[in-house]
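This is the structure, below, for whatever I ask next.
Yeah, one chain of the complex is gone here, protein chain that is, but the others are all in their spots.
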Amino acid sequence: MSDTATSEHSEPDTAAEHHDTEHAHPSDWAYVKIAVVLAVITALEVFTYFESVVDWGVALVPSLIFMMIVKFYLVATWFMHLRFDSKLFGRMFTAGLILAVGVYLVTLTVFEFWV
Amino acid sequence: MFTTGFKFFFGLFGAFTAAALVYGYTTGGNHVGPISLGWKGGVGDHIGYGVLVGLAFVSLLVSLVLVSFRDADASAQARLQNLAEVLTDQPVAASFWPVVAAFGMGAAAVGLVLHPMVFVLGLALIFLSLIEWTMDAWSDRATGDRAINRELRNRIMAPIEIPVVGTLGVAVVVLAASRILLNVSKLEAVWVAGVVSALILGGAWVYASRPGLGRRLVRILGPVAALLLVVGGVLAAVAGEREFVHHEVDTHEESGEPAVTEEGH
Amino acid sequence: MAITEKTPLELGPGDTARYAERPLGVFTRPQEGRGWRDWLSTVDHKRIGILYGASAMFFFLVGGVEALLIRLQLAAPEGSVLGADVYNQVYTMHGVTMVFLFIMPLAAAFANYFIPLQIGARDVAFPRLNALSYWIWLSGAIFLNTSWIVGGGGADCGWFCYSTNSGVAFSPSHGVDFYAIGLQILGIASLVSSVNLIVTCLNMRAPGMTLMRMPVLTWMLLITQFLLLFALPVITVALFLLMFDRLFDAQFFNPDAGADPLLWQHLFWIFGHPEVYIIILPAFGVVSEIIPTFSRKPLFGYEFMVFSGIAIGFMGWGVWAHHMFVSGIGPISVAAFSLSTMFIAVPTGVKVLNWLATMWGGKLRFTVAMKFAVATVAMFTIGGLSGVTHSVAPADTQQTDTYYIVAHFHYVIFGGGVLGLFAGLYFWWPKVWGHFLNERLGNWNFWIMLVGFNLTFGPMHILGLQGMSRRIDTYARGYGFEFWNMAATVGSLLIAVSVLIFMWNVVKSKRDAPHLPPPGPDPWDARSLEWSIPSPVPTHNFDTVPQVHGRDEWWHTKYAENDEGQVVRVATTEEAAQTGEATGVHLPSPSFWPLAVAVGLPLIGYGLIFNLWLALVGALLTIASLYSWAMEPVDDPDAAHDHHEEHHEDDDADPDEESDPR
Partner (left out) sequence: MSAEPLVADHAHEVSDHGHDPHATTTGLSHIKLAMWVFLGSECLLFGGLISTYLLYKTRGNGRTLPTDVFDIPFTSVSSFVLLMSSLTMVLALSAVSRGEAEAGRTWLLATALLGGVFVGGQVYEFTAFVREGVAFTTNPASSAFFTLTGFHGVHVSLGIVMLMSLFVASVKGKLTQRNAETVEIVGLYWHFVDIVWIFIFTVIYLIPAD
């Protein structure tokens, strides 16, 4: 039964993706490299706090948010294995993430938070 | 399942409850007082009612314990072990709970004189050994097989012990670390946290990559580090916190208005 | 977590018979088939579904009594049945009970029972978590209602509990504390259940059951679970803030300290509007199963049905502020939310048209289930249309907080949700219990409920437009409110009569069942997989897991096109249906730990309100139970593998056991 079943499993949204999983997990050394990158970015972030050294001007907030997103992305894709696992996992997570960002941005906008 | 002991104590529970109700009403309680354990209202003579309710509770507890653990059920025990009669001379396992309990009593006594915290610690130790000792005593005689007994005990106690020990472990680290940080200066706090974390990271790195090399070293250094942390925490707690500058009411003016909701900006 | 002991209890070498009885007392793992204890420890999705349904019907009665009290108070001017204070508590608890303790769990009953059956699974993905959801839900429901006894009365701030009415200053009893904590407990239950059912739908489908072959009920329930998944954390945040404000003097909703009460409104309605669809989508799913069956046609526009459901699920997140048009959110926000609200009517309208097109030209059979389903479509359409009038912000300004709103949402929630779920009860009753509900009594039930419903809530449109505000405990003579209020009260009594008829129907049908022919696996000649197995459903659901080739798999097993393109019957139900006689099917073992975990949560709740030591006890109980659970293997290695065979032998002559569907 299972032999015939597996071909029927294939459906566009899920099954095709899990063939390349579970094998390609990176080595410990790759993790360490990612951690070093994360640490460097964090150091940069902290660096912005000491304004006397460099004046970031209007670029401050955008660059902080950019660095935050990069860190977020690195942890999610490498440490949480989204890069190597089925896309379905990532979709479940990003659905919540996008919804949260969208809904709360609208709420803050209604409160005229940005004004 | 319902042993004689259970029946006796459960019956006692019923009798005491009834007595408490009757007593509560007859000594002049209002209509909801006695059935709600005196919540919102009188039960007449409080002391007598309280004693009866207390006895009822104790009986209930004992009966529940009896029915839960099927203790004092000689025939069940014999049936379990497929024996004509119950084994009575099983050797009991070694136990260090008597020592802990004695230490707890000593600590409680000393604490009465010295410091309330020590007293509470003593009480906690006594309480702890009461529970563990009871469980050990029960599981020692649960079946005729030492290994099964240990398995039984773990199955009931591990779900409590693991999270409690885990939480206490976290609490000790957190409390000790935060006391030390509060004791040193603001800048030193940054360094302390950084260095301690680096040590943890580095130690783990060395140990994980070369388990053979550091094993004995870690066996010694690990407890020493833990001891240092606890002792440091206690010393810092005794020494007290550093001076903090209390920010007085400052100039943030705009806060009071509900800034958002007017129409027609 | 999966760190289980290899075998939980190692037996002594050689002699396994020696320990036939466990020395563990209550800590012994339960096994199947022991009367009432079986119900406490069950992990069978069907039994859990029944538990959900029965408890929901109980709270339907509770909420119904509260509704009747409201209507009696308002029947005549200057009513004095309830005082103003009690009136506030009663309408608040009516709303909370009906939403959280009746409709949602009744929908959960359908979800639990039918999702696995419709996708061809033997159980849900996490059977013990499923039991946990139910028990947590029940403990939360009981906790919420104990505020009548120990909390100094129910919550009295309306079901949406706007700040600052919910603050200690205006609501000094513990009612709102019970509301805040009780809804959090209920939220945990729904969250656990939504995760479980989402994984079930994605991961446990029978071979060939692609997503676009799933029955529409399963689809709508899946969308509902996603809405729950994402909406509940938002209300949890709001409830946390409220709880901290009330119990620990935080400043979240204290305008004197510069806080903004509108924050509550936003958080509540970000949850609250998806909640509306959480209530209505299961009923849509039910209707989408019933109408094709009794029209003997496939559902018109399956893809449109599914995608409009998904569209509703998405767009439901962009309309929340239409509940707040008069709260001063600013003209741009009002315009934006007004537009988005008008747009969300489109996918809903698509659904209504598709149901009509399904019936068009069909061979209609008006059973009670079908009548309820058609009434659902009609009544929901009325509610939907009055809803569109709210999306027009200037009109809404007139209607806000009047009885027009009350009329609107009752047409949607009662006319759509409740009637739809009643349709489902009549439709699936034979599947669950192995006997029909009496159709004659069902007709009485239906017509009286339909008339009573319209008599109750129809006049409220008029009252609202006349200017009668909602939540007032009484009104003076001479405003012209008398007649329609009396009419509404009479209508509400009619609804009560119809519910009593339903209950009598349940009893009578059960009593008559032995004298009537059994319904068989497929009494309605229906379309989805649950009808291919015996009624009542055997414990293991499917003897062999079905292979699915298309939509309406079961229908196509029975019918096929012949050479002239006509649909002819190719197999009788008896030939095609499974017999339910499989043995050796491996099922998950029952467990008491879900119940134990659930008992701890209300203790934490009481502890937060009255004494933190109690909270510690509750937390310890919960955590210890969770760890016991984690260490307990999923499957009891000591249990017999085909327990359903010997099930009827050790009957404890328990009343619960009698109603056991197996």
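Note that the chains take the letters A, B and C in the order they are written out, and that residue 1 is the start of every chain.
Basically, a residue touches a chain if its C-beta (ideal position, glycine included) is under 8 Å from a C-beta of that chain, and two chains touch if they have at least 3 such contacts.
Every value quoted in this text rests on a predicted model; they were computed, and no experiment measured them.
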Checklist entry - The chain left out touches which of the shown chains? => result A, B, C
Item to check | Listed residues C:Asp38, C:Asp156, C:Asp260 or C:Asp396, member touching the removed chain | outcome: C:Asp260
Item to check | Sites on chain B contacted by the missing partner chain, in the whole complex | outcome: 162-163, 165-167, 169-170, 173-178, 181-182, 186-187, 189-190, 193-194, 196-197, 200-201, 203-204, 207-209, 211, 241, 244-250, 252-256
Next on the checklist: Tell me which stretches of chain C touch the chain missing from the display.
Outcome noted: 1-5, 121-123, 125-129, 191, 194-196, 198-199, 202-205, 209, 229-234, 236-238, 240-241, 244, 248-252, 254, 256-260, 263, 267, 544-545, 582-588, 627, 633-635
Item to check | Contacts of chain A with the absent chain, listed as residue ranges | outcome: 1-2, 5-6, 9, 14-15, 18, 25, 28, 31-32, 34-35, 38-39, 42, 45-46, 48-49, 60-61, 64-65, 67-68, 71-72, 75-76, 78-81, 85-86, 88-90, 92-97, 99-101, 103-104, 107-108, 111, 113
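Note that in this section only the chains that are shown with their structure count from here on.
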Checklist outcome for this item: In whole angstrom, the CA-centroid distance of chain A from chain C equals 35
Item to check | Touching two or more other chains - residues of chain B | outcome: 259-260, 265
Checklist entry - On chain A, where are the residues touching two or more other chains? => result 111-112
Checklist entry - Where on chain C is chain A touching in the complex? => result 202, 207-208, 210-211, 226, 229-230, 234, 260, 262, 266, 270, 317-318, 321, 329-330, 333, 544-545, 547-548
Next on the checklist: Applying the document's contact rule, which stretches of chain B touch chain C when the two form their complex?
Outcome noted: 39, 67-70, 76-77, 79-82, 142-143, 145, 147-148, 151-152, 155-156, 158-160, 162-164, 255-265
Checklist entry - In their shared complex, at which residues does chain C touch chain B? => result 5, 8-12, 17-19, 21, 23-27, 150, 255, 258-262, 327-331, 620, 623-628, 630-631
